[in-house]
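Below is the structure I would like to discuss, written out as structure tokens.
Shown here: the complex without one of its protein chains, the others still in place.
Right after this comes chain A.
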Amino acid sequence: MPAPSWEKDPVLSVEHVTMRFGGLVAVNDLSFAAGRGDITALIGPNGAGKTTVFNCITGFYKPTQGMLRLQHGDGSTHLLERMADFKISATAKVARTFQNIRLFSGMTVLENLLVAQHNPLMIASGMTVLGLIGFPAYKKAEKRSIEKAKYWLDKINLTDRADDPAGDLPYGAQRRLEIARAMCTSPELLCLDEPAAGLNPRESGELNQLLLDIRKTEGTSLLLIEHDMSVVMEISDHVVVLEYGIKISDGTPAEVKADPRVIAAYLGVDDDEVAEVEEALDVVVEEARQ
């Protein structure tokens, strides 16, 4: 069997990552790769450790063991486990959204998108000093960043609400805004934590279109955690399945869908099959340990 496409040119390689919280092993020796320009989905039942993996990638946790390597298109490599969380976004160009939406609710939609462009604007304003005394370069940079915000507002259909507070938007719009805010940091890899949670079928269809569009026009690679299988199966190129912090399946959506271990993890199994599944899991744990 030839190596899958994501192994050839990965944007993110997760290598033997383990995350322990005291005695609890949330993620156990996880390795996978996310291909450049791919939409990679990370799925698994509740408590499987998906968000923990995300928090390790985006620097909110430091993994107990393992390596997280991010490769840009220009060949530069960043080791995420060694970087401070804000640096992961600023220099490694990994952006993320949150499971429970974290917008700046008291700031307007436009301001939310401007805050996301903090670092380039900070440089343009000469670390505030030049901007404070009215240097024209800052004004130009601000105009440019408003243009960029407008571009994303058009994409997410929120241009007419640009001057409303973000906290006033309906739930679906808040989700879209959070994605647009993350994209305003010009990321190489965009990590989405359950982007379709709480969306109705029409909204979730729109979300699929938005994500496909982001990949096509921006060339950003996407990594997403999702429970909504319609989203996962429809748009992702590559699916990684976690259960109890261990990878139980890895492949194309079709392959994963047919994997008996995934079916067992998701649907549960009859009593007489438990032993069988446990055996299968033991094999996986053994494999993981080696």
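As a convention for this text, contacts are C-beta pairs under 8 Å (C-beta built on N, C-alpha and C of every residue); 3 or more make two chains touch, one makes a residue touch a chain; residues count from 1.
Simple rule for what comes next: contacts and distances are computed from a predicted model.
This figure omits one chain of the complex; the name its UniProt record holds, of "High-affinity branched-chain amino acid ABC transporter permease LivM", "Fe-S cluster assembly protein SufD", "Cytochrome C" or "2-oxoacid:acceptor oxidoreductase subunit alpha", is "High-affinity branched-chain amino acid ABC transporter permease LivM".
Set against the missing chain, the residues A:Gly35, A:Gly49, A:Pro63 or A:Gly131 yield one that touches it, A:Gly131. Interface note: of A:Gly106, A:Pro136 or A:Pro170, the residue touching the hidden chain in the full complex is A:Gly106.
Across A:Val17, A:Ala116 or A:Ile156, the single residue that touches the chain missing here is A:Ala116.
The residue from A:Arg96, A:Arg176 or A:Arg215 that touches the chain not shown here is A:Arg96. Touching the omitted chain from chain A are residues 58-60, 85-90, 95-96, 98, 102-108, 110-111, 114-119, 121-122, 125, 128, 131-132, 138, 142, 146, 150, 153, 159, 162-165, 167-168, 181-182, 185.
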